[in-house]
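The complex is shown incomplete by one protein chain, all other protein chains being positioned as in the whole.
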Amino acid sequence: MNTMQSSTTSATTSTMRFAPINLGRWLVWSVFVVLLVVAPLIFNKGAALSILCQMGTVMIFGLSYNMLLGQGGMLSFGHAVYSGLGAYFAIHAMNLASGGSLPIPVSLIPLVGGIFGAVFGVLFGYVTTKKSGTTFSMITLGIVELVFACSLMFPAFFGGEGGISTNRVMGQPVLGITYGPQIQVYYLIAFWLFISTVGMYAFTQTPLGRIINAVRDNPERVEFIGYNTQWVRYLTLILSAFFAGISGGLAAINFEIVTAENVSAVRSGAILLFTFIGGVGFFFGPLIGAVVGVFLTVLLSDFTKAWQLYLGVFFIIIVMYAPGGIASLLMMNVRLMVYKRFARVWPRLLSMVVATLIACVGAVMIIEMLYHLTLESANGTMMRLFGMQVDAAGIGGWLIALALVAVGLFLFVRARPAFRHTWDEANLEIEEMIRKEHA
Amino acid sequence: ENVKIAFIDPLSGPFAPVGQGILYSWQMIADQANKEKWSPGNTFEVVGFDNKASPQESLSQLKSAIDQGYRYVTQGNGSAAAAALLDAINKHNERNPGKEVVYINYAAVDPDLTNSKCSFWQFRIDANSDMKMEAMTTFMAKKPEIKKVYIIGQNYSFGHQVTRAAKDYLKRKRPDVQIVGDDLHPIGQVKDFAPYIAKIKASGADTVVTGNWGADLALLIKAAKDADLKADFYTYYGSTTGVPTAMGAAGADRVKYVGYWNVNNEGFVGKEIVEGFKKKYNDDYYAMATYTGIAMLAKAFNEVKTTDPVKVAFAMEGMKVKSLNGEVEMRKADHQLQQPLYIATWTKVNGKDVKYDQENTGYGWKTDQKIDAFVAAQPTSCQMKRPSGQ
Amino acid sequence: MSKAMLEIRDLHAYYGKSHVLHGVDLTVAEGEIVSLLGRNGVGRSTTVKATMGQVQATGSIKFKGEEIIGEKAFQIAYRGLGYVPENRDIFPTLTVEQNLILGEKKGKKSRWSLDDMYQLFPRLKERQNTAAGVLSGGEQQMLTLCRTLMGDPDLIMIDEPTEGLAPKIVDLVADYLKTLKERGISVLLVEQKLAIALEISQRVYVMGHGSIVFEGTPDDLRANAAVRREWLEV
Amino acid sequence: MSAYSVELKEVRKSFGKSEIIRGATLQVPRGERYAIIGPNGAGKSTLFNLISGRFGVSSGDILLNGKSIRGMKPFEINRSGLSRSFQITNIFHRLTVYENLRCAVLWSLGYKYSFWHRLNGLRDAHERAEAVMEQIGLRRRRNTSAGLLTYAEQRALEIGITIAGGADVILLDEPTAGMSRSESDNAVELIRRVTVGKTLLMVEHDMSVVFGLADKIAVVVYGEVIACDTPANIRGNAKVQEAYLGGHAPAEAHA
């Protein structure tokens, strides 16, 4: 009797919270679409465009990786296996298609990658997902090394270290689309990125998507609410491998070549780095991670030889001070904005950021001058830094750099207590508000 | 006009030392050419693009180089990256007429690149691996003490080619020589070569032929010395950055390499460059192809009076230039440079025929024999497609 | 009242920014059992943790006359303050015996030996080589108690020792606390079960909303229905 | 169908050399509330672990609704209608209270491993979760992460997760441990309410809870069920007095 009553009342009162149409969400997705459409108009130079394309494929890859890491707590060292093998099958499909023996348009090639990614997910996942935790990580490491070694041993399929190449321009153009110009490839990637993102977001909103969260938190208990955790992990991995395969297929179209590095531990490690930098706790974290990651690895290496150092240091800083990744930093500020506390915080935040920037400029100068001295000094010790001519062997540059670091640090230390204080205060108030809201 | 050449090779990661050294070599020669006005009115500038030893990354770098207006590209570290670049350049030139790019391959030695994959846009200024094997086996043929040969290589396409070529050519020239074993090991994975050496030893080989490079070569030779294996090593890459240091005395008098030049050649041609390079970079100049490359480009610019890649490419076909190893010819049929090759042995510096050492080890390369270009020449299966309308 | 073992004055404690203790004053004399009572969440455990240096706190805590606030937990432990945490922090991967060994302090002679512990709770001896993680709830509780004793504390702070213990064992623990007292060890007991607390302690404190609201003997508390109603019962 | 929900037949369980359960036999009729008491380490939680499939029995058999569960995995047993709680709180820390409960109802509503249903579109799951949340009194904390709840709230959630799936055999391991008197009174009320018409097995050391709730009490000592009877008889049982209660059974009036 009692039970009946309470359940009916709760159903009526709670339907108000139960809002299937979510304006905010529509807005976010629309902005996403607009960004995808507009980005190449802003970054329209050839190389910028190809960077955008890479970011697109890495985004899908990262999102699929986060299905494991962020949502399932499965730290994989071998996710590139799925994207890489997907890419290989995609490129073979393309070669078959251009040979006329497989009627499939280029636009659907990513699907081939996805399907084969999933097939290998079925295959390898059966082995890897039997276990979780470190054991899972280690099996994935073993598998990626095996697949990588095989890729060099069986050149017939993998093309040896030269890989397999293809020509994406084939058959008759459809609606004038040949996929010759990069911009057309971009929009193909953007299209699939959008579809995949929607797909993977939708996954988080399904029963399986929620249960994998539960498995991440407490696998043991999941067994006692009727679920086989091994299956939950396995299915999630297959789906994740599917999307990884799509990203592989797109990469194949984009580069027109697939090489062994696509299935390597290095590639797997990179996506782990990117995803973590972006933030594993939020769905969109990997999107940020892809942008930052591609920027650091592809673009930065054009500007400086020290890019790996920057990448490593940046990553370490994230791990130490923002383990939630960039996304979590963003969301903390967004929360302040939503609760209208940002106005109070931002001046302090700004001074912190400025101080950090100053110190960073100094640190970058030091690093660049060091690199120049050890690597380039044969060509003269003069170098360009931030648009200035600096003599790496001269005392001047070093003094400036050290001064910048010192000033930056000083300002930072000075500004921190005040920032901390306002920040904590604002957040405390927000927590208070939330508590009241719920009460 | 300032002609910018994009050098797309590894500048970070494990292969960085090699890439960096060769970039300096290009820059050194470019400086010299500019100073000495090899092509009046034109200057050369070589800029590095880091491809991180990855074929895919090479393509990104190619794109960004093309974006920045580069029309000449050079690369050499790794046939895989070479094939990828070549493929991409073919496609680019086809899709973007009027913006063609020419590719100077200075060291990627896969024979396919000038056979089945040959392209009008590529000019290879190193000898391909078959040519080197031809030279090597020609040399070996005259050594009656060679009776049992063991072939060991890295398990990838280059390693396979070396194995195949060594077997074929030895069979042709010295049918009496016994191939007592051939092994392929994964590239860059073997830490301990002792088991391989034990195997070689068990086979009774007196000569080892290997296409190994980098640490794989150095460790192989060290392990041989440790086990006191008395066999000669015929290598391709004994002289590349890092190997001399790592090999040191362990390789003395038993390691040979085949190459297009070394500074201890007759008359020490090019010793000024070597000395200048050493002074400036405290490193060794060994990538002599850089000299050939710039010399050829300069001559072509002078002939066609423009730096337009298409015209220059046509001009370079069949061109003969003088390089540090004598007169060389860019064969028209496949764009494979024909040049003399040398066999040299790792020997303690003696001031006479071994004046210059490598990597400050006190050891250098003693030239054993010069093999003339025609001897090493190989037939080609290339069916060159040339752009029309010229 | 004899010499004060533990003297807490005006203790404020915080979890991050949330202020949990608002000026707690409390004294435990040598050889005395003192109970700290109160409803769930009033801050009893926090008081004990703060004393142990595990919670950020201000104010004054004197142990054997010396100020210990701000010291690290292991330093405080070395001074002879023992702490039995409430949620059975046994070390699950170690065996029972290893757990006990960890209770010993380096370079300190203890008046308790492993055998004493096994005598006290024979059940532990039976399970001596079992991983502590698989012990039954009650066995874990016994283990935590013994582990702390192995470090030979002069004052032992026990947080809800009887949770999950069978009624008979509860009696055993109560007896045992009395033995401790007889051996001159002071006890600060945080308890839910009023009956036991009142039975064995010399003095009781009642806490409410982060400060002490009542202090007196068990009889005082029995007599004071108002305090019991307002601060202890619903 | 068998008249017994749970039946233990000569169950034995050893870990390594030590035999913990030594031939326990017990029959729990459908729809009754049973409490299991016994000294620490007697094997009560182990029994629960055996019944819920966490461990396999060494010998003997366990029947659930007349069917043997030998060799079945925990999730299979759960699917055949048995649900349990844990002595040490075992919840999904990073999920909100609501999500904890919604997860717990998904299988029983037949959504299984679905990745084609939209979670927010599942009315039945939503209503079930809300209803359970109401019952365990955590409405206020709906969107709080479970890890941030207080101990008592977590214990309540623990019970909530256990009952949410609608299983008709419920196993509760010390549901009121660590609660104050008033809280545990509430918990007893809650348990009474949510187990109407179901079979309940409960381990408890708090005698007022045991005597207040149980239809029958089983006493486990050294891995054996030494007695199983009504509360009144148990209180009078000398063996039980000696092994366990030691004069702590609450007076009749309390029960």
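For clarity, chains are labelled A, B, C and D in written order, and residue numbers in each chain start from 1.
The rule we apply is simple: contacts are C-beta pairs under 8 Å (C-beta built on N, C-alpha and C of every residue); 3 or more make two chains touch, one makes a residue touch a chain.
Everything below uses one rule, namely that contacts and distances are computed from a predicted model.
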Review point. UniProt name of the unshown chain, from "Sodium-dependent bicarbonate transport family permease", "Cytochrome c-type biogenesis protein CcmE", "Amino acid/amide ABC transporter membrane protein 1, HAAT family" or "Putative acyl-CoA dehydrogenase"?
Key: "Amino acid/amide ABC transporter membrane protein 1, HAAT family"
Point to revise | Neighbouring shown chains of the undisplayed chain, as defined at the top | key: A, B, C
Review point. Pick from A:Leu23, A:Ala156, A:Leu175 or A:Ile395: which residue touches the chain that isn't shown?
Key: A:Ala156
Point to revise | Given B:Gly41, B:Gly188 or B:Gly318, the one touching the chain that is not displayed | key: B:Gly188
Review point. Which one touches the absent chain: A:Ser30, A:Asn44 or A:Thr374?
Key: A:Thr374
Revision key, fill the gap. In the full complex, chain B touches the hidden chain through residues 13-14, 16-17, 20-21, 155, 181, 183-186, 188-192, 194-196, 198-199, 201-202, 215, 218-219, 222, 226-228, 241-242, 245-246, 248, 359-361
**Study point:** chain C residues touching the omitted chain (full complex)
**Key:** 52, 54, 72-74, 77-78, 83, 85, 89-94, 98-99, 101-103, 105-106, 147-148, 151
Review point. Of the residues in chain A, which ones touch the absent chain?
Key: 75, 127, 130-139, 141-143, 145-146, 149-150, 153-156, 265, 269, 272-273, 276, 306, 308-309, 311-313, 315-316, 319-321, 323, 370-371, 374-375
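Operating definition for what follows: only the chains that are shown with their structure count from here on.
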Study note, to complete from the structure: Per CA centroids, the chain at the heart of the structure shown is A
Review point. If you average the Cα atoms per chain, which one ends up farthest from chain C?
Key: B
Check your understanding: Taking each chain's centre as the mean position of its Cα atoms, how many Å separate chain A from chain D?
Key -> 43
Review point. Could you state the distance in Å from the CA-based centre of chain B to that of chain D?
Key: 75
Review point. Hey, what residues on chain B touch two or more of the other chains?
Key: none
Review point. Going by the touch rule set out above, which residues of chain D reach two or more other chains?
Key: none
Check your understanding: Given the complex with chain B, which residues does chain A contribute to the contact?
Key -> 45-48, 50-51, 54, 149, 152-153, 155, 160-163, 165, 167, 169, 180-181, 251, 255-257, 259, 261-262, 298, 301-302, 305, 307-308, 375, 378-379
Point to revise | chain C - residues contacting chain D, complex | key: 39-41, 86, 123, 126-127, 130, 134-139, 141-142, 160, 163-171, 192, 233-234
Revision key, fill the gap. Chain A contacts chain D in the complex at 2-3, 6-7, 9-11, 14, 18, 20, 202-203, 205-211, 213-214, 216-218, 220-228, 231-232, 235, 239, 438-439
